[in-house]
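These notes concern the structure reproduced below.
Excluded from the complex is one protein chain; the other protein chains are retained at their positions.
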Amino acid sequence: MITHYSSTDLDDHFHDECGLCGVWNQSEASNYVYLGLHALQHRGQESAGIVSWGRGEQHGGAGSLFHHRAMGHVNEIFTQPVLEELPGSGAIGHVRYSTAGESHLKNAQPFVVDYHSGQLAVAHNGNLVNAKTVRKELELKGSLFRSTSDTEVILHLVSRSREKTTEDRIIDAMSRLEGAYSLLFLEPGRMIALRDPHGVRPLCFGKVGESWVVASESTSLSLLGGTLIRDVEPGEMLIFDTDHSEPRSLQVFPKQGNGHCIFEHVYFAKPDSVIDGHTVYESRRRMGMQLARESGVPADVVIPVPDSGVPASIGFAEEAGLMFQMGMVRSHYIGRTFIEPSQRVRNFGVKLKLLPVKDVIQGKRVVVIDDSIVRGTTSKKIVDMVWAAGATEVHMRISSPPTVSPCYYGIDTPRQQELLANRFSIDEIREYIGATSLAYLSLEGMIQSIGIDGKEFCHACFSGNYPIDVTDLEYSDDPQLSIFSALNNTK
Amino acid sequence: MITHYSSTDLDDHFHDECGLCGVWNQSEASNYVYLGLHALQHRGQESAGIVSWGRGEQHGGAGSLFHHRAMGHVNEIFTQPVLEELPGSGAIGHVRYSTAGESHLKNAQPFVVDYHSGQLAVAHNGNLVNAKTVRKELELKGSLFRSTSDTEVILHLVSRSREKTTEDRIIDAMSRLEGAYSLLFLEPGRMIALRDPHGVRPLCFGKVGESWVVASESTSLSLLGGTLIRDVEPGEMLIFDTDHSEPRSLQVFPKQGNGHCIFEHVYFAKPDSVIDGHTVYESRRRMGMQLARESGVPADVVIPVPDSGVPASIGFAEEAGLMFQMGMVRSHYIGRTFIEPSQRVRNFGVKLKLLPVKDVIQGKRVVVIDDSIVRGTTSKKIVDMVWAAGATEVHMRISSPPTVSPCYYGIDTPRQQELLANRFSIDEIREYIGATSLAYLSLEGMIQSIGIDGKEFCHACFSGNYPIDVTDLEYSDDPQLSIFSALNNTK
Amino acid sequence: MITHYSSTDLDDHFHDECGLCGVWNQSEASNYVYLGLHALQHRGQESAGIVSWGRGEQHGGAGSLFHHRAMGHVNEIFTQPVLEELPGSGAIGHVRYSTAGESHLKNAQPFVVDYHSGQLAVAHNGNLVNAKTVRKELELKGSLFRSTSDTEVILHLVSRSREKTTEDRIIDAMSRLEGAYSLLFLEPGRMIALRDPHGVRPLCFGKVGESWVVASESTSLSLLGGTLIRDVEPGEMLIFDTDHSEPRSLQVFPKQGNGHCIFEHVYFAKPDSVIDGHTVYESRRRMGMQLARESGVPADVVIPVPDSGVPASIGFAEEAGLMFQMGMVRSHYIGRTFIEPSQRVRNFGVKLKLLPVKDVIQGKRVVVIDDSIVRGTTSKKIVDMVWAAGATEVHMRISSPPTVSPCYYGIDTPRQQELLANRFSIDEIREYIGATSLAYLSLEGMIQSIGIDGKEFCHACFSGNYPIDVTDLEYSDDPQLSIFSALNNTK
Partner (left out) sequence: MITHYSSTDLDDHFHDECGLCGVWNQSEASNYVYLGLHALQHRGQESAGIVSWGRGEQHGGAGSLFHHRAMGHVNEIFTQPVLEELPGSGAIGHVRYSTAGESHLKNAQPFVVDYHSGQLAVAHNGNLVNAKTVRKELELKGSLFRSTSDTEVILHLVSRSREKTTEDRIIDAMSRLEGAYSLLFLEPGRMIALRDPHGVRPLCFGKVGESWVVASESTSLSLLGGTLIRDVEPGEMLIFDTDHSEPRSLQVFPKQGNGHCIFEHVYFAKPDSVIDGHTVYESRRRMGMQLARESGVPADVVIPVPDSGVPASIGFAEEAGLMFQMGMVRSHYIGRTFIEPSQRVRNFGVKLKLLPVKDVIQGKRVVVIDDSIVRGTTSKKIVDMVWAAGATEVHMRISSPPTVSPCYYGIDTPRQQELLANRFSIDEIREYIGATSLAYLSLEGMIQSIGIDGKEFCHACFSGNYPIDVTDLEYSDDPQLSIFSALNNTK
C-alpha cells in the first residue's frame, strides 16, 4: 500500500466532486439544465453555474454565450428571472463541491473565456493529475491564471493549440493532460462532450423528445422524462451542432476503461441512476446481501444509517432472513454529511440529523448498516445513539471495504491521518466506535455485487492501487513526497 | 356526513399547523429552544420565532423579554448572532405553517405584548373555533387587533381579565374560548403550558438534566438528549417559575380527552415521536400490517411513497410476505409536499422530488403505499411514474381511510372540492389515478392499529364527526354556511 | 432655567423627529406619497412606511388598506414592485428617525390596526407629553401594547371612544392627549389630517391637479409639481373623503398657536420649504445678516459649514461686505450629521464628510458660520481643520442662540450633560473649540429674522420656556425628576 499522504496535504486546489448537465436542441435549454442539475445536486452543493448559447437580435450571426454562476444550491441560484437571462437552444451546467478553503466563486464553473476563435465555456468533473506541471509550463510562456482550478489549464491549452477546429484543439489540449475528466464544452453553435480514456467519472447521454441531454448520471434524464441511450465511452467525444440532428461520435483517445470509480456505486451516485449499465440501487442491495453472507450475525433487527445505507440494509435483511426497520429517522432540513465543508458543521450535523425510534431498538440485538466509515466520529455517535435507545447488542456492518487511501481523481477525501482504517485494525476501530462487532464487505465481494469485471474499476481508495500516475506530485520539494513518488513509480 | 365546505372557503385566517417548544431553568434556554424547534421543523416551515426571558444589568428586577421572529426555516433565522440577542434562562418558540395568503410576519408567533402587568408572550398550536365571535365582541369594547390570527384573541382576554394572577387570567381567558389549543406562555419569572380539555394537539414535557422542556412532540426531547416524562393532560396547566424546582400541575378544565387528532399518528408527527403513549413509527407499521390483512393483493414488490409511506410499507410487506424495496428515490433538497403553501409549488415539487428505481419496478406487480390521498394529483403522477418505469400492475394502498372532511382544529386541509374522496367513489378515484387497484385502510383498522380507544380520537377528517362545535360559522352570512351551521347543530 | 434632565434620561421611547405625507384622489397615490416622502427624507432616515387604500375585485365594498414598512431610506424600501403592492387612490406615509435603542421595526409607522369599525392607519409627527400616563390607564383597562411609541395610545383611545364617526372618535381621543402632534389618518374611504392646537410641528396642504396632498413641509408639494394652499391651522382637522371634492375643515380644538417650533426654521426644515408663511432659506439668510450686525468682525472670507450653514453665511457675508466662499467641501455619500443614531458614527462622519479647500483659507482671517453647537465635538474638529488649512484667525459665528434645554415635543436632542452651552460660558466654549472668537445670534435677533411674533414660537431649546407642560414626568419615582417636576410646575 502506497499513499500515505492525502490530497488535502498535497494540494488545496484540485479534488472536487462535481456534476454536469448539457442540453442541446431545446428552446428552453437553460431550464432543462436547471432541472438536470437539480437531480445532480447531491454531487455538489457549494456552487452552481449555467452557460447558454442564445441568438438574439442584438447578437447577430452565431450569437453569444450567457452565463450565471453563484455560491449555493441550484434552486436558490436559478430563480425564474435568472433563467430568463440565459436564453438559447444549447446550455451546459455544473454543480460543485470543494474543500472549505477554496469554495470561492472564482473557482465556480462553467468557466467562460474569450479567445481567438470567440467564446468558449467548459464544465469539468474529475481531477487532472498533471495540471500543476502543465500550469507551470504555461505560466512560463506567459499565461495568466485567474482560478486555482485544474480546469483552467484545459482552456489555456485549447487557446494555444494551432489546430483548426474547436474539436481538434480540445483533442490537442487533452492529449497533454492526464487524469479524470468528464467534460462539457459550449461555444456558439456547438456543444462537445468528452470522457477520459480511463472512464473515471461517469457521463451518459440520452434524448428528451428531439432534445439531447448529456449528464453525469442518468437521474437527470429520468427527471426530464427522457430516455438514457448509453454511457459516453472512455475516450469518446460527442459533438452536437446545428448542422447535424444526431451527435457525431469520435473515439479520440484509445479506450482504456480501467478506471471506473467504484465509489460512485458504493456511495456517491443516486440510487436510481444507471452507471456502467448497472442500477446503483440494485448494486447496493446486492452488497448488503453479500455482506450478510460474509459477516452474518444472529440479531433481531437490521436498521440502516439513512439514507445511503438503506439499499444495503434491505439486502442484508433479505439475505439474513432478519426484520428490516427504519430505526433512525432523518431530519429533512439538513444537507448530506459527506458534502458539507467544515468539520464543525459535520459534527453539528450528526446531532441534528438522526434520531432513533426507540420502540424499534429497545431490547433488541441490532445490526446497523452504513456504507463506509471515514473518520469514525459519525459512526461512534450513531453506535452511542443505538445503545442509548436500549439495544442489547450493536453489530456494525459496512457495505464497502475499509477506506485506506485518498482519491486523486476528483472525490474529496479526508486527510490520511483522519482515515481511521489506515491507522487502526478493525478491532481497534470496533472498540473506538463502541460496537459489539464490526465487519466490512470484502473488495472481491463488493466487485462481485456490482457484476462488472474488477479490472474495469478504480478502487484505489480501498486498495491503494492507482490506475493513473499522479505526475504533479513529482514536482514537490517535500521529501515525503519524493518517497511517495518513488513508490508510485514502482507501482 | 356533514361538512361540505372547507376551512379555506369559510375563513382564510385560522387553520395553521404549528409546533411549540419551551425551555425552563437552562442558562442557554434560547439555544435549547432553537434545537427543539429544529426537531419540529416538519410542523411548520414558513416562519419561526423565539422569545426569551433574560435578566441583564440593564434590566433590573424581573428582567425583560427578548424576541425575534422571521419568515423562513429555523436554521436560517436563528444564526448564532441572533441567538446571542436572546439571553436568559427561560424561552418559548414556535414554528408555523399557514395558507399562502396569510404567510405574513405579523401572524408569526410567539406574540409579545405589554399590558397592565408587564410583558407577556404566547405561542399557540391549534385553532380556536369561536375566536371570530369573541374578536367581534372585543372590538366593540375597544380592542385593537394587529394580526389575523385567532391567537391574538387570547392575549386580549388575558389583558381584560380582572383576575389577580397570570395563571388565573389565562384560565379566565381560555374559559371563554373553544377549540384546539396547546399553549405556551412566557412572562418574566414564569412559563406556563396549557392543553385544551379535548387534547386535540399534542403537548408533552420532560427533563434535560435540571432543565424542563415542553414540546409539541417528544422528538424535541430526544434531540436535546432528555427524558420524556409524559403528555400534558387535556385541560392541564403546568406552571414553571423561579420559586419552585418542579412545575406545578393544575387541572384547570375538566379533562374530556375525546379529541386527540388521529391525523398526527397517520401523517403529521415524526415517526420517532411518542404521542399519547404510542410510538408513531410502530403505529404506522401496524397500519400497514392491517392494510395488508384488509386489502392484500398478489404482487412482487411493495414500495413506499417516501418518506411518510415507509413504515406502513414495511408493515404491509412483512404481513403480506412480500419483498419491500425503495422503488422511488427522494431528492433531499426540496421540502415536504404537504407543507408548502401554493398549489403551483406542490405540483412542481412532485416532479422534482421523486424518481423511480427502474430495476425495482420493471416487469413487476407493484404495491405502492401512501399515507393519504388528498387532491389526487400527486397520486396520479406517482402511479404514472410507476407504470412508466415498467410495472405490470400498480396496486395503490392507502394507510388511512378516505379524507372526506376539512379540519377546523389546526391542520390546513384543502378546499372541500379538492378533496377527491368527497366527490368520487373509490373506483372513480382508482380510475382517475390510473391504478390497477386501490384500497384504503378502514377507520376501525386504523384505530385498532394505534391501540387507543377510538372514543379518545378526533377523526373528523375521515368521518365528519366533529367533537367540538364550530361557533364562528354561525356568524357568516353565506347561505351555504347557514346550511352547514344547521347541519352542524344537529350533529 | 429649568430642565436639567434630557429626554433621553427620562424616557428612551418617545422623542422622534419625523415626516408625513398624505395623498388623496390620485390613482397612483402611493407613488405620489413615495415622492413626497423622498422630499422629506431629511426628517427621518431610519424607517419609512406607506399605507394605501385600494378597492380591488377581491375587496368588495369599501376596499382594504395595504401597507409596507421597513428600516432604511425611502428609495431603498419603496422599489417599483413594492409600490405596485400598494394600490389605490388614497395613501399616507411616514419617515422616522429615533434614538438608537428604539430603531425597531415595531415602532415604524404608519401603524395599521383592526378595530370595531374596520381598519385604521395613523402616522404621527411630534411627541405626546402625557402618553405614558394615559398608556398606564389604558393598560389597567385591558389594552395590549405592541410598540413603545406614544402614537399607539392614540389608536387605543380612538378604538375605545363611544363616538359614532371616525372624526369624532379622533377628536375624543386627542382631547385626552397633550403635546405636539401633526397626524394623518387613513381608513377605507377617508383621509384625515389634524394638527395640535399649539401648532408645534409643521403641516401644510395643497393641490396637484385634482389630487390633494398633505405634508410636513411644502417641499413635498414642490417636488410633486403642486401648489401650496396653506398650513393646516393649529387645532384644525381636514377631512378628505369620497363624497366631497374639497376637504372639509373643522376647528376641533381652539387654536393656541403658541408653540411653533423655531428650530424647524433654524435647522430642521429644508431651505426651500415655506413654513408659517416664511421661506426657510430667507429666514436663515436674514439670521446671517442679523448675526453680522450683532457680532461682526474684521475678516477676509466667510465660509459655511455645509450644507446647513450656507444661507446664513451668504447673509453674513452680504451684510458684512465680506467675500463668501465654499471653504469646505462636503462628501455626497454620507448622510446628515444630526440624524445618525450613534455617537461613534457621528465622529466618523465628521472625518469623512468635510474637507477644506486650502487656497480659500490659507493666510486668511476666516469667519466660519454654523447653525448650532450641540456637543461641541464637531465644531472643535471643524475649527481644527480650518487652522490646519492655514487660517490666521478663525471666528466662529452661530446663527442661533446657545442650545441649553432638551426638546420634549418631537426633536431628538442630546443628553443634557452633552449640551455644551448648558455647562459652560461662551468663552469656555470658545476655548474648548479653539476659535479666535465665538458669538451666537441672540434670541431676539433670531425671532426678528424670521419675522413672526415671538409669542407664536416654542423656543424652549434656547430659552427653557416650555409652552406645554410635560405630564409624564410627574409619574416618575426618580428623585431628580421630582425636582424637575416641581420646577416645571412653577414655570
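Of note:
Per-chain residue numbering starts at 1, and chain names A, B and C are given in the order in which the chains are listed.
Rule of thumb we're sticking to: a contact is a pair of C-beta atoms (placed from the backbone, for glycine too) under 8 Å apart; a residue touches a chain by one contact, two chains touch by 3 or more.
All of these numbers come straight from a predicted model, not from anything done at the bench.
For the omitted chain, the shown partners it touches in the full complex are A, C. The chain omitted from view is touched by exactly one of C:Thr242, C:Asn258 or C:Thr279, namely C:Thr279.
When the whole complex is considered, the residue among C:Val23, C:Ala39 or C:Ala121 that touches the unshown chain is C:Ala39.
Contact with the chain that does not appear here is found for just one residue of C:Arg69, C:Arg146 or C:Lys270, C:Lys270.
The hidden chain makes contact, of the residues C:Val310, C:Val374, C:Ala391 or C:Ile433, with C:Val310.
Take chain C: the residues that touch the chain left off the picture are 35, 38-39, 41-42, 45, 73-75, 219, 222-223, 270-272, 274, 279, 281-282, 285, 307, 310-311, 314, 318, 323-326, 329-336, 351-352, 355-360. Chain A meets the missing chain through residues 112-116, 136, 139-146, 155-156, 159-161.
The working rule: only the chains that are shown with their structure count from here on.
In the CA-based superposition of chain A onto chain B, the rotation angle is 180 degrees, rounded to steps of 5. The chain with its CA mean position farthest from that of chain B is C. Computed centre separation for the pair chain B/chain C is 49 angstrom, with centres defined by C-alpha atoms.
Spacing of chain A relative to chain B, judged by their CA centroids, is 39 angstrom. Chain centres here are Cα averages; for chain A and chain C they lie 62 Å apart. In chain A, no position touches at least two other chains.
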